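Shown here: the complex without one of its protein chains, the others still in place.
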Amino acid sequence: MTLSPTIDRAAIAPTGFDAEPGSVGERLAGLGVSRRGFLRFCTTLASSLALEAGMGPQLAHALTTARPSIVYMSFQECTGCLESLVNSYGVTIETLILQAFSIDYLETLQAAAGARAEAAREAAMAANAGKYVLVVDGSIPKNANSGFFVSAGESAVERLKHAADRAAFVVAVGTCAAYGGLAHARPNPTGAVAVSDILPNKTVINVPGCPPIAEVVTGVLAYWLAKKTLPALDSLKRPTLYYGHTVHSECYREETFEDGPRTKSFGDARARAGHCLFDLGCKGPVTHNACSTLRWNQGTSFPIQSGHGCIGCAEPDFWDMGGLYARLPPGSFDD
Amino acid sequence: MRHELAIGRLRVDSAEEAARSEQAILAEIERLLARFLATGEPGAIDLRHESRRRAGADPARLIERLGSGEVTATIGGFGRVEVVETTYAGVWLLSYFDAAGELETRQIEIGAVPSLIAAQRDDARRGLLRLRAELATEPEIRPTADRPTTTRLEGADA
Partner (left out) sequence: MAARTLVIDPVTRIEGHLRIQADTVANGDGSVTISRASSSSTMVRGIEIIMKGRDPREAWAFAQRICGVCTVVHGVTSVRAVEDAFGIVVPQNAEMIRNLMIGSQYLHDHVMHFYLLHALDWVDVVAALSADPAKTSALQKSISSTANNSAAYFASVKTRLSDFVASGQLGIFAKGYWGHPAYELSPEQNLLMMAHYFECLAWARGIVKLHTIFGGKDPHPNVVVGGMPCAISSQGGGTGHIETGTAVNGTSLAAVGKLIDEMRRFVDEVYLPDMILLAQVYTAAGKAGRTDWSKIGEGVGNYLCYGEFPATAIRDPSSYLIPRGVVLGRDLSKVHPIDVSAPGEFQEFVAHAWYDYKTATKTTGLHPWSGETSLNYTGPAPGYTVLPDHAESYSWIKSPRWKGKAMEVGPLAHVVVMYASGHAATRTLVQQAFAAIGWPLDAGLTRIHSTLGRNLARAIESKVIGDAMVGWYQRLLANIAKGDVSVFNGAKWDPATWPAHAKGFGFTEAPRGALGHWIVVDAKKITNYQCVVASQWNAGPRDTAGVEGPYEAGLRGHRVAKFDQPIEVLRTIHSFDPCIGCAVHLTDPDGEASVVVEMAQL
């Protein structure tokens, strides 16, 4: 009998699976991870982002194919939203940069500067026209000629419209991009508005928070990556997956909200026992966010757990919600 | 203010809430198992979501209630996964541990076999290639005269 004499044993990885170059799958395959191992990875990844059970295989498929393009642009921002994203577990920023997506423009991390950075962005938008995801943080001064925001010689309004023009959809990250945020707070000296105010005809998904929880941002991106559709949104265009319940409804201090005794002063005996912070102005009952379930920084803690009431930072106009330490008036929420 | 009024839940005793959550999970298992029997479609529930909630079902109680049936398995690799078929055939409990042995997440899967147990085509194909490579380098056992002198191997699908 004859067999092909030229089989190169070294060329055949004992384990591994087929995936496109540069994808997450390809990376893991190169490390000798089996496809089963990769599926297991995707299952726990989806779980850490609080995505639906059973999304593991879809995510696995997405992570073995070519990387969708992301263009990330910042306007009147403080960079806190990007700092939060960099802290994400599960789908980490390295995964985002190197593997899951192609982040084709992100000023804070971009190697090139000035005209070359702009050229890279234009090239990516053209090459991925209709398919790239535009991620935006920061609010927009609505008067283009005010001079309140100019970059590369362009106003914020022009920059945003031009970048959104050929985007598949837009993700407004952080309360500033989603609702106007800090710059928009009374008296709004620069005429700041939300991304969706500038782009009324574009699909915009709002991921509010000041900043949002890291895994919420990456979870939204991972959801889209896996399913190629956006998660269900509420009337404020927030994904109900993360914003479908209030901080109060899942708060571990909820029993003393109802029965008392509530905390009256930071650091007092009730504060130390972990009693409800409603009388110190907690806005948990009116704030939709995942802080009391997902918690912050890999589930470590959240503001109430660390002793300060919720300031409502994922809600529109939370800076003008009566005051951080003012108790919510009766009738402002159902319980 | 632009925000929507929050609709909270009627506050009840935490233990009651936890019991309700457990019932809700069991009801979901029932629904998924019935669907599997009717259509063949598998299902899954992530118990980690429960563990994040204030008055989520107590996982220990739930696991004890579901019990342990005929099949147990361990999947190795980076961080083991422990698989148990519960006393309800087709309802599986999977516990995922990270490389340091810490529990990462628990999932309930409903189906013939948990997705991770089944061999993946990719992995099987690699196995076939490896087996062939090994056979190719082993010394051939010469056939006797009345045996065929060539054997054509089936090619693997591409």
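By letter and in written order, the chains are A and B; residue numbering begins at 1 in each of them.
The rule is simple: contacts are C-beta pairs under 8 Å (C-beta built on N, C-alpha and C of every residue); 3 or more make two chains touch, one makes a residue touch a chain.
Quick caveat, the model's predicted, so the values are computed rather than measured.
Chemist: Which residue among A:Ser102, A:Ser196, A:Ser249 or A:Thr287 touches the omitted chain?
Modeler: Per the contact definition at the top, the residue touching the missing chain is A:Ser102.
Chemist: Just the residue numbers, please: which parts of chain A touch the chain that's not shown?
Modeler: For chain A, the residues touching the absent chain are 20-23, 26-27, 30-31, 66-67, 69, 74-84, 86-89, 92-94, 97-99, 101-120, 123-124, 144-155, 158, 182-183, 185-190, 192, 210-211, 213-214, 252, 265-269, 271-274, 291, 295-308, 311, 319, 323-325.
Here is the rule we use: only the chains that are shown with their structure count from here on.
Chemist: Quick one: which bits of chain A touch chain B in the complex? Just the residue numbers, please.
Modeler: Those in contact with chain B are residues 1-5, 7, 9, 12-18, 33-37, 39-41, 43-44, 46-48, 50, 52-54, 56-57, 179, 234-236, 246, 248-252, 254-255, 257-258, 285-288, 292-295, 299, 312, 315-318, 320-321, 332-335.
Chemist: Which of the residues in chain B end up touching chain A in this complex?
Modeler: Spelled out, the residues of chain B in touch with chain A are 1-9, 11, 14, 42-46, 48-49, 52-54, 75, 77-79, 81, 96, 98, 104-105, 107-108, 115-116, 119-123, 126, 129-130, 132-133, 135-137, 140, 143, 149-151, 153.
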